[in-house]
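Okay, so here's the structure we're looking at.
Missing here is one protein chain; the remaining ones are kept as they sit in the complex.
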Amino acid sequence: MPILDHLWIILLLPLLGAAANGLIGIWLKERWPKSAVNACAVGSVAASFLCVCEAVREFAALPASQIPVVGNYFNWMLAGPFRVDFALQVDQLTVVMLLVVTGVGLLVHIFSVGYMDHDPGYPRFFSYLNLFVFFMLTLVLGANLLVTFVGWEGVGLCSYLLIGFWFLKKSAADAGKKAFITTRIGDMGFTVGILLTFFTFGTLSYGEIFDKLTAANTPVENHFGVITTICLLLFAGAVGKSAQLPLYVWLPDAMEGPTPVSALIHAATMVTAGVYIVARMNPLFSRSPIAMLVVAIVGAVTAFYAATIGMAQTDIKKVLAYSTISQLGYMFLACGVGAYSAGIFHLMTHAFFKGLLFLAAGSVIHAMGGEQDMLKMGGLWKKIPVTAWTMLIATLAIAGIPPFAGFFSKDEILWAAYSGPYANKALWALGFSAALLTSFYMFRLVFLTFFGQQRYDEHHVHVHESPWIMLGPLCVLAFLSTVGGWFAAPALWGGQNYFDDFLKPTFASAAALAPVVVEPPHSLEIYFAAFAVTAGLIGLAIAWWLYLGDPDRPKRLAKNLGALYKLVYGKYFVDEIYAALIVKPLLWISTNILWHVVDEGMIDGAVNGTADVAQLAGGEARRIQSGNARSYATWVIIGAVGFTALLLGIMGMRH
Amino acid sequence: MIVPLIVFFACALLAVVGAVLLILAHEPIHSALSLVLVMVALAILYLLLGAPFVAAIQILVYAGAIMVLFVFVIMLLNAGVEERTDWSKIGKWVGLPLGFLLLLEIAHWLYHSEPGTAIANGGGAPPAASTFALSTAIFRQYLFPFEATSILILIAILGALVLARKDQ
Amino acid sequence: MEFISQHPVLVVSLVKIALTLFVVMTALAYLTWFERKVVARMQSRWGPYYVGAHGLLQPLADGVKFLFKEDVTPPSSDIVTYILAPFLALVLALTAIALIPIGPTDVLLLGQPVFAVSNVNIGLILLFAITSLGVYGVALAGWSSNSKYPLMGGLRSSAQMISYEVSLTLSVVGVLLLAGTLNLGDIVSGPGGQTGYWLHFIPRWNVFPQIVGFFCYLTAAIAETNRVPFDLPEAETELVAGFHTEYSSFKFAMFFMAEYANMITVSCLATILFFGGWLSPFGGHEWEKFIPVAIFLALAAYCLYSIGTDLEAILHKLQFTIVVGIFLVLAAVCFFFPQYAMPPFWFILKIAVFMFFYVWARGTLPRFRYDQLMSFGWKLLLPAALANLVVTAVVWLVMHP
Partner (left out) sequence: MSAIPVSWYLALSGVLFGLGVVAFVFKRNIITIFMAIELMLNAVNLAFVAFSRAHSASGQVALDGQVFVFFVIVVAAAEAAVGLAIVLALAHTRQSLNVDRVNLLKF
């Protein structure tokens, strides 16, 4: 098993690519040609992807007894009982994540070659991108919480770097900071969670933790105990990373980054890390119904909430951002109701179609010469057909129209929410309405962008289809978003769910702990699927009625809705609230207390005071240095006498 | 065996007197001579301590070469009576008493030191060191220090040359 | 007597010291006579003639003169050092002689060696140590006189002595390598000594393997004793009488004696190191005792003959009878106690040769210039001695794997 025995290769390749571009590229500047950059960046990721495929092949051949495959490379930290190895592991969950990360990552890389073509920071961009892939792989491959945490923070860093990629733009720089700081808040909880985990289990390795759990046969914790605390703390980190309520605010701003970044990091991979960690820690979560309930509620509410905001946005990428948030909400909802595999399934399909959406949006923006406002688009269908088609496919997928991928995953989630072991009708309702809204705003986006009469000036913007290096990935993703969900298709007509079965071993303990419920008749599921589709179609219809009919119909509606519309349009003014409640006081404290009092007063005072004392003492002490050799000799003697006296004292004691 | 006792005290007295003379003498050359006196006395003490080779070396190198060099320099510079300037206050007021204090300390310490109880002369005193054994020790066991010192000497010669050369 | 039996060391040593002192002093005195005679012959003069027969009493007269001359002490001189200097010089010179064995060290009397005042294991180094102290006599004399020329002379001589001491010591190390000991007696007759023969007729003396070392030693020795052609410290033409310009009367005599004592010392050392010390060139057979006997008898005969020649000087008759008696006694001693007489005989004979060489050099060679002296010492003699040492060491290593 060449690869499974050497998992580090998968990690190393992107790192090398990043190093090549980041060091040599920055150093050589122009003399480091684009071809070299592409070779390093795309090549490394491609190689990594191939390694992953090979690994998957080998993995498939493994007997169940040898799963998960753990590669323990070196002893990283060792402090008393605290022992952390740099270990990587591969199990079913990891395999899925690996495929998604490297696959989508590869496509995005290829796309970026075309998209960033004229950017001065070309090598920098790709080194960041490779670095991100490296950290993301570390995150998913890590065999213990700490390695995962390294990847976790690393992707945060890369996200920061890439959001602020055009750091000359103030908004971009601020967005980067905002993302970084906001996720930090969650990571605070995550860190404490890790510490608490170690404090509780005495180890950080997943395998050992889970073994301990099963060995001690820990009972399900219906009260608020340590496991619940750990879960909630880890979930706090997940909330930050996956932009859930209330820490979602950074994701929309993250759209300041280049679109491929949005596609890869803020749609396909990084933001799903939260979901991944929850799924990874499922044995823990499923021992704490409270935590699961919290996860489910947060997920569902976020899904609905973000969808509502998405309806009123006019910036094409902002819409996609909010839809991402809401889709992530779906995933958390799935995890919360115990349908981990469904969550991961949605994670995968979402990675496909959301990545596709972003890339397509990027293609549109590219075609419009940087224009992002949908109100200034329209009628692009003829101009950029490939983009339009792929985008339509993705929209159908996210709107849950069969036979596209999104339909199966979303259907599974909603079904689990309704009838699963932790079923909760209210949450189901939220999710269902969210689905409706989703299809509405997505079709709104499509219609505004591609249909209707064009609302831009032909003379200024000269629309053109993107090169094939960009369209290629679009097509591939389109294909995936079409067929990606068919693993689960047989489940519809009573067959088996291949994806679910594949992931079963990972979530075995969760399934074992789940309360037994009477499986509702299969026919009911069909009805629900039908419901979901109708919801999607309804959304489609509303969008059509609003945006393809009378053009000023939306304005009237907005006027009629009045305050409500303003509220939604203003994104519930959450940013403003945060600014007023947190940012401003923080700034005030920092400026008036930390800066003027603590820093200038105490710290500078201390430092300068030390300096002054030293100067004063020196001024006095220099008189000792008379330049007279005999005086110096006398000082030597004084020292000698003192030292000898000391020695004599010691000897005296010894005798 | 009264002889060693007499010799010891005689030489010790000589040495101390020489040292004191070195301090009290006004003429540098008198200091030099008193130092030679100390060295000779020490050489005899070395003989008493069963280190004849060291004694010979002491006289040959110290008294015969180094001190001659001193005397030579004194004559060359025609160094007369030293002027007793008192520009080092601390040296004047603190140095002397402290020096004597150190003297007492060291003497006390050495006197009470562990090996002090051993017998140097008289009953059961070890034999004198043979030159053969000493040279064996130097050239086998201490070969590296020996070479190192030789290089040191070479460097010293060069340094002396550079310093003494008239800069043209 | 009881004391003697209890402390043989003290008594015997004292006796030996007294004897040595007497002999050496006399020898010094008559060395001056010998030198003057020889130089006179080289310059085709008579030399001392009037005081006693052939000026035999000249040294005595000189001694008396030195004793009774006024002892002038320069007022501006540094009294202590001024007086100390000559004593230092003479005492050190005589002490050095005390270390030299003039015969086999295993010939005992009362359990003490007869031919060596003190037979120490590190004799050679000790000898060098003591001679190295000799510089002080000269330097202090030069300094304490507190006058230009002596200072110059003192400076010169101290510089010269320091410089040549190095080559002197180095030139000897080769011999030490061959001998493997520092004991002067063993250097002559020890295991690594000079007994025996090469090819059955060349005596196994160090001079043959160490010829370079020998010449280095000779040169350095002459310079060390401030003799012509290295007598810069007392170069009359340049600085009057050098370091002892201000000295008069017996102090001057002391310097004089010290100089000759040093000559004797270095000659003895040369004999011991290079010429087999007291060993006879013929291997110490029984018949060898007839050589000195014959010589002494011949001398006695010559004296008797010369008595016969001039009959008027009664004083001469007296002296000559004394001398004849001395010769006869010596001959008898050599005949009846060869084991005690022969080693000193050979030893003194060899020394006499060296003495003659000294005088010969003085009579023939011109004086060096100071810079020549220095450059010769440092640039020629020292490297030569070093090279000799290295070669000797290498050869020795090759021969004794």
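Per-chain residue numbering starts at 1, and chain names A, B and C are given in the order in which the chains are listed.
In this section, contacts are C-beta pairs under 8 Å (C-beta built on N, C-alpha and C of every residue); 3 or more make two chains touch, one makes a residue touch a chain.
All of these numbers come straight from a predicted model, not from anything done at the bench.
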Any idea which chains on screen the missing one touches?
A, B
For the chain that's not shown, point to the residue among A:Thr218, A:Ser509 or A:Asn628 touching it.
A:Asn628
By the contact definition given up top, give the residues of subunit B that touch the hidden chain.
1-2, 4-5, 8, 12, 15-16, 19-20, 22-23, 28, 31-32, 35, 38-39, 42, 45-46, 48-51, 53-54, 57-58, 61-62, 65-67, 69-70, 73-74, 76-77, 79, 82-88, 91, 95-96, 99-100, 102-104, 106-113, 115-130, 133-134, 137-138, 141-142, 145-146, 149, 152-153, 155-157, 159-161, 163-164
Residues of subunit A (touch criterion as defined above) contacting the omitted chain:
622, 625-630, 633-634, 637, 640
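Please note the rule applied: only the chains that are shown with their structure count from here on.
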Calculate how many whole Å lie between the centre of subunit B and the centre of subunit C, each centre taken as the average of the chain's C-alpha atoms.
31
Between subunit A and subunit B, what is the gap in Å from one C-alpha centre to the other?
81
How many angstrom between the C-alpha centroids of subunit C and subunit A?
105
By residue number and range, which residues of subunit A touch two or more other chains?
none
Out of subunit C, which residues touch more than one other chain, so two or more?
none
Per the touch rule above, subunit C residues touching subunit B in the complex are 78, 80-81, 84, 120-122, 125-126, 128-130, 132-133, 135-136, 139-140, 142-143, 151, 154-155, 158-159, 161-162, 165, 182
Subunit B - residues contacting subunit C, complex
27, 29-30, 33, 36, 52-53, 56-57, 59-60, 63-65, 68-69, 71-72, 74-76, 78, 130-131
Subunit A to subunit B touching residues, read off their complex:
626, 628, 630-631, 633-635, 637-638, 640-641, 644-645, 647-648, 651, 655
